[in-house]
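Every protein chain but one is kept in place in this view of the complex.
Going in written order, the chains are labelled A, B and C, and every chain counts its residues from 1.
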């Protein structure tokens, strides 16, 4: 393969979004994925665009989340035109339920600062919640109603990025793993993969939970580690709910057709991505507590995947401090779907010279990276 | 369950379309399905809306096909609003390929009478075909280009009808089989199902390939029999084609994302719905002949299903001759997806008194029904 | 197909055992199965040969169970020789656990009358149980140890019967449903199936949970109804237990290789054979209570099936009272695997004139059969 502008390592929602944004800018791109496109966390996700629900406090990641959420309506049209895939953006909003007065008070505070920023966030008491969604349990003390926290189909989003990038000329190779990295000083000069050698001007690491392993191959220790998420889905025609219902440790997302998706556990279990009895049991208990009618629904399927967590909960974006042509975009934990549009845009801007690296400062690897002596 | 306006037997694309149209008209409906919604031919179909490609001659079924095809754009919006499901109507048209001069001459005749009716049907020579779709083999003599023969996702269409009907109040019971029929003279008075007794003013049989069996339970012999269709899909990012490519005995339909769907054999094998080596082998040979790049594509999955054929190739619509409150809508063979909107509308109009039975005359069971002496 | 000695309706463990025993006696046999061999309860079963554990009191079914259990060691060799399939008879015995003093006292009584009959049944206190199986919870008050209650692989047993019968000449047709029955007075003269007409001297109904429906087609009401059983399996290398552990409502069976099979719920849900959240949740809770290490095991799969229950809990064996050439063998509920050898033998003896019908008297349909006026 002849030399590319950019080689991307990783074909999840982050790598494919970057590939899409780069090809939109006319860059030649090769993307390698060790399994298949979206094989891991990107297809396992619930697809919630929970920019407001996920943040108890303002901060730089919250700002990016808001910007990214705003990109979805246009992105849906763009990707549909380019790929023929509907990412299934649904906009009925989300109910963040409280079971205790303590939870309520935390949510009220969250509503306060978000409302102050001009964002819609309304507290509803139990009666109001149940008027809106009669199937929700009456054992709650109320819910925060977030009309702008919407959802998409996570597998469709990832495929749409990949198909659109491929239509724009990206060379996507599945089942292709990076074995060895060639460097000269601060310059990466090529990658040996299981499908041959690749060369480019710029390299991007978007390896999700496996990014820490790739960094180690590059001689650096960066604290990105896998956190297992277990989930299941049930069938129900018609759906008992219209909005995503979210409580501590459990969300129930009504998906197209006859599926309700229920996620997700949070477990530090290494790279073993198998669903355990314990995880399923706890998640079922939470789901039934929240939406009692789920008890009688037939199980559709169960799954688990590994999400990339970092030491301080913030993702890594931007050029690696030890290289002048290698960037990283990893560590999005539970917000990979939500943050994928803005991540693709920021990295593409950086590599196209449209933006300086300053915007990414809070997120660079410099805060944690440690060279590993070999 | 209290008495309904209409009970429908069969939860394929025909039964669910009828349920949807009836609930839109305010009727109370119960639908029983022996397996699950769309479990058989309705989900196995390629989803082509081949109103023009499927007909070598004009006739009453051709007229219905055209009317039905015209209904899809509005239906897409309606069903999306009512069910949240996108039926994935794609409109790039279809290429009906000829490998021999003889096939070409047949297709030219087809183009002639269809053009005379004001329908778009253009002959393209090999070069033109390959300019449009470069991946198609050069071993053809040309193709008929039918811009109005589009496609939908067959499983999504069936689910969308069911979910929309359920939201309008239809009581859908899966895994529920009709065991016994109660009658008084020409009046059906109730049905014993595996989930209890059902009563209604009107009854509709929409049992697909199993409709002949149901007719036998009613004491009538009607020649509806199963014809097996075998199919497979492959993965390809991006797609090598944009339009459906159709040759004798093989169509290749580009589906959302990374799938190409290839169908379908036509086999008279009774109720054994398993894909055989022979069927798959022949279909693969045809697909590779048509689109050589398919050779290198990974197989996604294989499947088979039973389509309802009739003695004269025409479906049965309308009130059964031996009853005054039982109707049938079955025997659509390979055109069930295409004909589902118009079938739902016609049956709903009949049962709502909006239309007289005359429109359905060419399709009633009277042409074949034989009482069975018990 | 030319006239057979016997036509069997149903290809579960009962129908195939009968076919095997008849072909061993030189009879020509046709067996029709509406789905595939062992598709339903026969493959979903845990495979326990719980002749002692399942009976709180002696009685005629207990006697048959003991006789049937004794047949397995020879059957294993016979079927292996005839079919090449190992039915995986495992003989480490079973522990029937008590969580309360009340349960203990019931089990002690069971041990008493069984011991009096010369059967091994020993009470072990908690320490002794945990010395034998250290992974069992210490929250029990003890367990009944039944060394002769062994296990087989239920799917392999059913396949072995079918393959052995087929090798002896039985014509097995899968995906073939009986539509209509022809009779002259008390004589059945033929069956119309979805794969054509079948004629025989004798007919046997072995339709499992669907036998009541078949009886209705014959004009009789017989109370055989489906009872859903839900189950799951987990993976564990090596197994934490060697013996089957059985408590109220939950058994854990160590299977070949890396599987532990956990069953089963008991639910009266009609013919809907889908596993529900509620069923899985309760079963998981029971399994974890019994064997805490299961919590950390990865889930392998989940399933559910319909077992045939009868009004008085006894199966139906023998000639139907209303016919002189139709027999039934159905309604084995949770003991189909255990009772399959003896059922096959008894029916084959009856139809071969080796035995009179007297032996089957407690089990004939005469106790419940009601003609249905049509």
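Definition applied: a contact is a pair of C-beta atoms (placed from the backbone, for glycine too) under 8 Å apart; a residue touches a chain by one contact, two chains touch by 3 or more.
Quick caveat, the model's predicted, so the values are computed rather than measured.
Chemist: Can you tell me which of B:57, B:268 or B:296 touches the chain that was removed from the display?
Modeler: Among B:57, B:268 or B:296, only B:296 touches the chain that is not shown.
Chemist: With respect to the chain omitted from the figure, which of A:86, A:103, A:149 or A:174 is a touching residue?
Modeler: A:174
Chemist: Using the touch definition up top, pick the residue from A:25, A:130, A:213 or A:367 that touches the left-out chain.
Modeler: Residue touching the absent chain, from the options given: A:213.
Chemist: Check each of C:40, C:90, C:286 or C:332 against the chain that is not shown and name the one that touches it.
Modeler: Answering carefully, the residue with contact to the hidden chain is C:90.
Chemist: With respect to the chain omitted from the figure, which of A:122, A:194, A:324 or A:356 is a touching residue?
Modeler: Residue touching the absent chain, from the options given: A:194.
Chemist: Can you list, in ascending order, the chain A residues touching the missing chain?
Modeler: Missing-chain contacts on chain A: residues 174-177, 179-180, 194-196, 213, 216, 270-274.
Chemist: Since one chain has been left out of the picture, which residues of chain B touch it in the full complex?
Modeler: Listed in rising order, the touching residues are 234-235, 272, 274-278, 280-281, 284-285, 287-288, 294-299, 302.
Chemist: Please give every residue of chain C in contact with the chain that is not shown.
Modeler: Considering the whole complex, chain C reaches the absent chain at 37, 83-86, 88, 90, 156, 159-160, 162-163, 166-167, 172, 237-239, 254, 256-258.
To be clear about the criterion, only the chains that are shown with their structure count from here on.
Chemist: Would you kindly state whether over half or under half of the residue numbers at the chain A/chain B interface are used by both copies, giving same or different?
Modeler: Over half of the interface numbering overlaps between copies: same.
Chemist: Round to the nearest whole Å and give the separation of the Cα centres of chain A and chain C.
Modeler: Averaging C-alpha atoms per chain gives centres 48 Å apart.
Chemist: At least two other chains touched by the same residue of chain B: list those residues.
Modeler: In chain B, no residue touches two or more other chains.
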